[in-house]
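All protein chains of the complex are present and in place, except for one that has been dropped.
We call the chains A and B, going by the order they appear; numbering starts again at 1 in every chain.
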Amino acid sequence: MVGAGRTETVFSIFGADHLDSGEILVQGKPVSIRGPKSAIRNGIGLCPEDRKEQGLILQKSIRENISAAVLNKVSKNQIINKKKEVKLAVNTVKQFNVKTHSIEKKVVELSGGNQQKVILGRWLASDPKILILDEPTKGIDVGAKSEIYTMVCNLARNGMGVIFISSELIEVINVCDNIIIMKEGSISGLLSRGECNEEKVLSLAMVNKQ
Amino acid sequence: MMDSTYKFIIQVKAMGKKRKSALNLLKLNNVTLIIVLIVVVAIFSVLNHNYFSRSNAMNILYASSVVGLLAIGQTYLIIGGYIDLSCASIASLSGVLAAICIGKGIPWLSALLITLILGAAIGIFNSILTNIFSLQPFIATLATASMCEGFGYIICGGRSVPISNQSFIAIGATKIFGIPLPVIYLVILFIIFGFILEKTVFGRSVYIIGGNPTAGYLSGINPKKVSTILYVISGIVSAFAGTTLAARMHTGAASAVLGSEFNAITAAVLGGVSFTGGSGSIGGCFIGLIIIQSFSNGLTMINVSSFWQKVAQGMLLIGALLLDDFRRKKLTK
Partner (left out) sequence: MKVKVTRRLMALLLSTILAFTLFGCGSSSPSTPDTAPEDTEGEKEATDVDADTTDTIKIGYLNKTMAIQWSQDVVDALEQLGKEQNFELVYADADFSPEAQLEQLNTFINNDVDGIICMVADEGMASAVVETANEAGIPVVGESLRMEDENDLLITPCVELDAAKCGAMNMDWVSENWESTGVDLSDETQIGFIQIIDSQLANEIVRGEGAYNEFKVLFPNVPEKNCFIADIAADSAELSEAAYNQVSTIFSANTAITTWVLCGVMEDYALGACRAIEDIGYVDSAILTSIGGERAIQEWEGGTKAPWYCANYYTGMDAAKLCADGLLQIVRDGKIEEEIWPEYIDDGETYASAKFSGTIITYDNYKDIVK
């Protein structure tokens, strides 16, 4: 549920926020995450909750938004290779089915769903082992939503660890293998898909009003 | 049109050997600005037949050489979402420092390096104010400006410091094939910094943190690191401008360049830079710079009283800001 501290938790995992305690293990190995840059290097990607304020560079093109987290992959000796960048953007647009005539279109002109796909594309370009998605389907039309579900499931099936944050129960139950419920800043429960039902989840998620 | 051909010739000649590839890099495709420049040149050429000449074009470039360097620093900073109002004071202080060093017998190259180091140090100071103390760049750099101005007067005791060392004077006054060195510095630095901004990872990261600092941060770009580099660039380039000016003027004057930061910022804004960050180009800034200088040169040529010149320059700034506003409205629907 909103306000339980989910975004804060994943920001800390990503190194964007201070980590009070605990450790982070990627594929079983502990890693030291000092900031988003080292998080990315260690194979973690984060699609933030507010795509306009935190994700997109609105006046820039689709191409520039996609390459933002992987500039060193499309450049050589610090000089950007336009061809590589264009290729990456074109492939991403095709792969994610982003509706646009050109990769030079400014992302501010895209619909919510297409914007989200661009950000997803950015993070997938960084080839993460763990991908964190914070409310990825918020404010998106139904068609794009289902495209994103399909994409996420494919990624998981191919071995990527996906952390899917959502406030919509149905979404969570249908997409996720395991569900962690948070309440007031700490984990209140862990259920597998099989164990999941609306009642159990709500009782773990709701704050006691006694 | 003969005018545009002539414009092309002036720019190509001024750029010396680096022609076609440089033109591409500088992205001289800003139609609106070039139209304005042509109109300005046309009007003044009609009013005074001496305006339309190779030597006057060279004068305009020569006159742009100090403000132009300051404008490079401003373009970078404003694109990144910052600003440096201390650039002119750094330049003046550098001029005075260089003059004093030369007076004490320090060789010209060392004196120049000393001022560049000073510029970098002040840049780091600005970065500390903005990043560690989280002060608004506008106010913080204004404070730095005041301090630098004060130091300038202090170290020279309020009097300008004369320079008679010919090798030092040479770095500002020599002409190569009739082109003054400061013009060559101007063109070369615009080309280099234009390239860095458009084509390198660092340049792209400046645009990104300017367009959306949070998105940039989450993409692995460190705004603090980038802004420090930006302030250091501004500091070094400003110091260089001030030192070469002192050489040209045969004197280190603490009041030399004061006030020029506004012309530098106007040039950047005319060239497409926006105070919301994330947009602009070095090429546009260059055209903006030439427009401003052509305008003020023209007013002097037709003998307009200096008081009216100030009014005219104010209107030019308003025009620049209107243009910026119009551009921004087009971009963010």
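Following the convention adopted for this analysis, contacts are C-beta pairs under 8 Å (C-beta built on N, C-alpha and C of every residue); 3 or more make two chains touch, one makes a residue touch a chain.
If you're wondering where the values come from, they're calculated on a predicted model, not measured in any experiment.
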Write down which of B:L93, B:V257 or B:C285 is the residue touching the left-out chain. B:V257
Pick out which of B:V39, B:L109 or B:I154 touches the chain that's been left out of the picture. B:V39
Those residues of chain B which, in the complete complex, touch the missing chain: 31-33, 35-36, 39-40, 43, 46-50, 53, 55-56, 59, 62-63, 66, 158-164, 173, 245, 248-253, 255-260, 295, 297, 299-309, 311-312, 315-316, 318-319, 322-323, 326, 330
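Definition applied: only the chains that are shown with their structure count from here on.
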From the C-alpha centre of chain A to that of chain B, how far is it in Å? 42
Chain B touches which residues of chain A in the complex? 14, 16, 35-37, 39-40, 46, 48, 53-60, 64, 67-69, 71-72, 75, 78-80, 106, 108-109, 122
So, in the complex, the side of chain B touching chain A is made of residues 199-202, 204-205, 207-208, 211-212, 214-222, 278-279, 331-333
